[in-house]
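Here the complex is missing a single protein chain, while all its other protein chains stay put.
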Amino acid sequence: MQLHLQTWPAIEHYLRDNRTVIMPIGSTEQHGPNGLLGTDAITAEAVARGVGEATGTLVAPVIAVGMAQHHLAFPGSMALRPGTLIAVIRDCVESLALHGFERFFFINGHGGNVASTTAAFSEIYAAASFGGGAGTRLRCTLRNWYETPGVAALSRELYGEQEGSHATPSEVALTWYLHPDRAMPMNLDPPVAPRGSFTDAADLRRNFPDGRIGSNPGLATIEHGKRIYDAAVHDLSRELRRWTCPSS
Amino acid sequence: MQLHLQTWPAIEHYLRDNRTVIMPIGSTEQHGPNGLLGTDAITAEAVARGVGEATGTLVAPVIAVGMAQHHLAFPGSMALRPGTLIAVIRDCVESLALHGFERFFFINGHGGNVASTTAAFSEIYAAASFGGGAGTRLRCTLRNWYETPGVAALSRELYGEQEGSHATPSEVALTWYLHPDRAMPMNLDPPVAPRGSFTDAADLRRNFPDGRIGSNPGLATIEHGKRIYDAAVHDLSRELRRWTCPSS
Amino acid sequence: MQLHLQTWPAIEHYLRDNRTVIMPIGSTEQHGPNGLLGTDAITAEAVARGVGEATGTLVAPVIAVGMAQHHLAFPGSMALRPGTLIAVIRDCVESLALHGFERFFFINGHGGNVASTTAAFSEIYAAASFGGGAGTRLRCTLRNWYETPGVAALSRELYGEQEGSHATPSEVALTWYLHPDRAMPMNLDPPVAPRGSFTDAADLRRNFPDGRIGSNPGLATIEHGKRIYDAAVHDLSRELRRWTCPSS
Amino acid sequence: MQLHLQTWPAIEHYLRDNRTVIMPIGSTEQHGPNGLLGTDAITAEAVARGVGEATGTLVAPVIAVGMAQHHLAFPGSMALRPGTLIAVIRDCVESLALHGFERFFFINGHGGNVASTTAAFSEIYAAASFGGGAGTRLRCTLRNWYETPGVAALSRELYGEQEGSHATPSEVALTWYLHPDRAMPMNLDPPVAPRGSFTDAADLRRNFPDGRIGSNPGLATIEHGKRIYDAAVHDLSRELRRWTCPSS
Amino acid sequence: MQLHLQTWPAIEHYLRDNRTVIMPIGSTEQHGPNGLLGTDAITAEAVARGVGEATGTLVAPVIAVGMAQHHLAFPGSMALRPGTLIAVIRDCVESLALHGFERFFFINGHGGNVASTTAAFSEIYAAASFGGGAGTRLRCTLRNWYETPGVAALSRELYGEQEGSHATPSEVALTWYLHPDRAMPMNLDPPVAPRGSFTDAADLRRNFPDGRIGSNPGLATIEHGKRIYDAAVHDLSRELRRWTCPSS
Partner (left out) sequence: MQLHLQTWPAIEHYLRDNRTVIMPIGSTEQHGPNGLLGTDAITAEAVARGVGEATGTLVAPVIAVGMAQHHLAFPGSMALRPGTLIAVIRDCVESLALHGFERFFFINGHGGNVASTTAAFSEIYAAASFGGGAGTRLRCTLRNWYETPGVAALSRELYGEQEGSHATPSEVALTWYLHPDRAMPMNLDPPVAPRGSFTDAADLRRNFPDGRIGSNPGLATIEHGKRIYDAAVHDLSRELRRWTCPSS
């Protein structure tokens, strides 16, 4: 159940029984020679829809551009500054809170979003804390689809050390499963990209010339993508149920 | 050619010949009893893709949540504060400008975005103006798909006075053409909503109880939607060509 | 009745019967070879005073520096960034709202202010909308004195195509009527400035070397200025009355 | 020589010999039962013009609304938040600096502006300091016209202890000299208002019910106003000359 | 070597050989019935000094108030909003970067700081990334002293499950070691506090009535504190050396 495909009376009806909304958040940034710029948004949105269907939970529109300053030296990458992303998340959450939504389950596809999103949650809570009184009923949580137990096990099994940390075969495979016409199997050179850390965009491009970090997305297949998708949806559906009904 | 479905080398290649990118911008807000919350984002994105195909121009991801504070009293409506939207647009434009993009053609689906988007352009230019010197090569422009000559003529022909100004049959029809499974033909009561102006969310809901303003979306049909889509894509493709090649 | 020439008890008295205040807003920016830097502020303030007298409405101090980043390459031009102007308007409106003012009728002399002023109104309303509840009683509206029906007809009659869009004979004439000692009749070369659009300050100066855009202010006369003043005051007085008493 | 009554070529000409501009800054706030709301702006602007004439220095438009949060419980008072005023001053100074102005001599009419204006100067300098390198040539200074030696001596002589600290006979007298038609001689009750400090608007109104603080503006006369004006212009003209030509 | 106890020529001398500075960051917030409000700042600062001595690295002044909005319902707790903390970190890092410091090793005593500090690093890098070009030489990293391998092993050994997550015996013990006169051994009721998550201040106080979360600080001793201190300094000194000399 996607919010943007509903009417407002349908949302009013939904809120009689359910105060939870899934908030997919991704990024639009380079994903190596054969990964799509939209990888993190595409995957977060698709997994969110799957979890929404599995659990009967509403899914908000994806936040498609995230905190990706470190990728800006590669054409097509887009980024919100941390302060901008914090404001976006605050405004989106506060909007839906006006209608009675209380629980915001963010499904995230991009590691670079974690700090800003968590800081945004704190800004939302801080507004209540500095107000004194009874506080807010809102609860926000963030899960990275690529780190659930099932996905982690699968990526270890399928790719081992070649999973890496950016433009990973896992996320590339999942994207290809979702957009098979965009699959670009490719022998990469070197097969496994260098590992390491980075600071700003120039630093990342200098050290990771094709954009990959420690990964070999040449291993990705559409069939892998389906297994990864299923694992992510399965795990996050269970986590969503636990989070919203702690006692069940 | 959608940016999020490309790799970064493909964008690098694109930039050899073309410095223009289409930026669709919409909103996620109530659209009356039978219009979708995502109407403005869905329509802006679809028209942008159509224009992108017709003109060979890259299309960035849609900005799906806009400046819609006035709709916040209806469940499911989401809004960015003007200052937040300005920051989002600035960050997105500045990101792509780093790679060589120079012309940003915003295709807009929501009247409430116009002032903030225009102010964002001024913030971008002001950064150059206050810097002194040779200034920026960036050029930004905004077009509302629902106000092109062809679309205006069509909506007059099809709906006359019943077009109204919010949750219009034009935009509802276009949405249904794009998502026929979400079409909800409905006899509305009253058929034509009251007209008028509004200030904040409470004011709008008080005066426009089902969310429509001056419109009768009960007139919308999928077939109308196709004609409106074609007119919007045709007109905006011509405008894009003129804007990028003034002399042609 | 100008606010800055009243005492606070006089304003308290005024508020017993009237909740409306006129807010003149202009700019301090180049207006070509013979137009004054203060043109937009001088004209907005004078028209506002005229409307205030005609309608018995209080007039606030003029906002004399506006959003004029595009003129900053000409000496003497001053500009507020859009975000600054939005904050100024918000603070001024919120100040007067504390005392019971509810209707803010902005009379504007500068096209560059429109987007930021409209965005400021949305920020004011958004504060109420995000607060939930009964919302705000405030209503803000903006009118450009140079675009009322009477002024438009006059400028067509007097100048036709030579009116242009910046440093127009209309505004120059009005300024000279108000400051006859500053009238500077002049044969300009070329008589009519080039037309076109602009982005930042360097771009504007490059394309419009003497600051005029499409206009021939050499046609301005003091007598024209009086007619334009009368038309603007007449039209805006009627609009103010309609806006504050919709039924009358 | 007032900036807003000049053309841009006149400013270009001025800048060949002179890099200094006078920036009047005031406030629009209650000034007791018979003082005008615009007192601080009117006086700052008039003294600035006088100093401008005496020294051949350009005078920018007055900043008419200042940091006056403490007066907001009296009708007609307007205030910019400190952060807003800081942004206004920064934008105005940075605008004129683009054209070659280097020295900004603020003539201030309102004690509440001092901290925010000084902080604004620091923001301007900090932008240069955090940039490293050779730094900025800009120099800003602030003078309160009501505290020059000559004005202080006059107010002691004329009013002694009854000068007080807000809605003083000095500033009221000066305003009446400038606007004799707005003079409102009045016997006040009590003749001298209570003294003391204040925090926010409610606190000020509670402790100073008619808005005056420690003053007896019933002593003001138009003739006093002329003497005060002359003293202020004389003293500040000398200070301006010293500040711009330290060795003379 | 503490920065605040040096002269500027001493820092200039230091910079000839060393571009690293340790930045301790803590918090001032409730730490249960017998933990000090300054626990997180005291411990971060002390560990930082120890690491500074062990490695010959300069130590900046501690950031003593952090992002602790969730503790604000307990008297004495202080918090910076996330946006404020981000600005503080940015300004401090940018200050020292002007002098040639390139590596900023943050030693953190408070989990609530992690997201905002990480977001601040991204703001610093983003300023470089959006600037294009060669980017920044700055590198920032954050380590929580309470999570080093040695400290984690010790706390498991000493407290097992009773370590908890706030007002832990580890941090209380370390504080007592540093301030033995402030040691307050106490039998707590219940001995082990409830576990769980929290959102804003009211929520935390409701669920954790004495401020502890999952911990039994009644187990803390001064002798434990010394062992914890030694482990933290040992581990972080090694990490600092590795971070600054990756190849060694």
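Should a chain be cited, it is by its letter among A, B, C, D and E, assigned in written order, with residues numbered from 1 in that chain.
Definition applied: contacts are C-beta pairs under 8 Å (C-beta built on N, C-alpha and C of every residue); 3 or more make two chains touch, one makes a residue touch a chain.
Since the model is a prediction, treat every value here as computed from it, not as a measurement.
Among the displayed chains, contact with the absent chain in the complete complex occurs for A, C, D, E. From the options D:61, D:76 or D:112, the residue with contact to the chain not on display is D:112. From the set E:54, E:78, E:127 or E:152, the residue in touch with the chain omitted from the display is E:78, counting the whole complex.
Touching the omitted chain from chain D are residues 67, 69-70, 72-73, 79, 81-83, 86, 112, 114-116, 118-120, 122-123, 125-126, 128-130, 133-136, 138-140, 199-203.
Although one chain is not shown, part of chain A still touches it, namely residues 129-130, 132. Counting the whole complex, the residues of chain E in touch with the unshown chain are 2-12, 15, 28, 30-38, 41-42, 60-62, 64-65, 72-81, 83-84, 87-88, 90-92, 95-96, 98-100, 179, 182, 184, 201, 211.
Basically, only the chains that are shown with their structure count from here on.
The most distant chain from chain E, with centres taken as the mean of CA atoms, is C.
Rounded to whole angstrom, the centroid-to-centroid distance between chain B and chain D, based on C-alpha atoms, equals 47 Å.
With centres taken as mean Cα positions, chain E sits 54 Å from chain C. Contact with two or more other chains is made by residues 72-73, 79, 81, 83, 95, 98, 129-130, 201 of chain B. The touch graph of the protein chains shown belongs to none of the named shapes.
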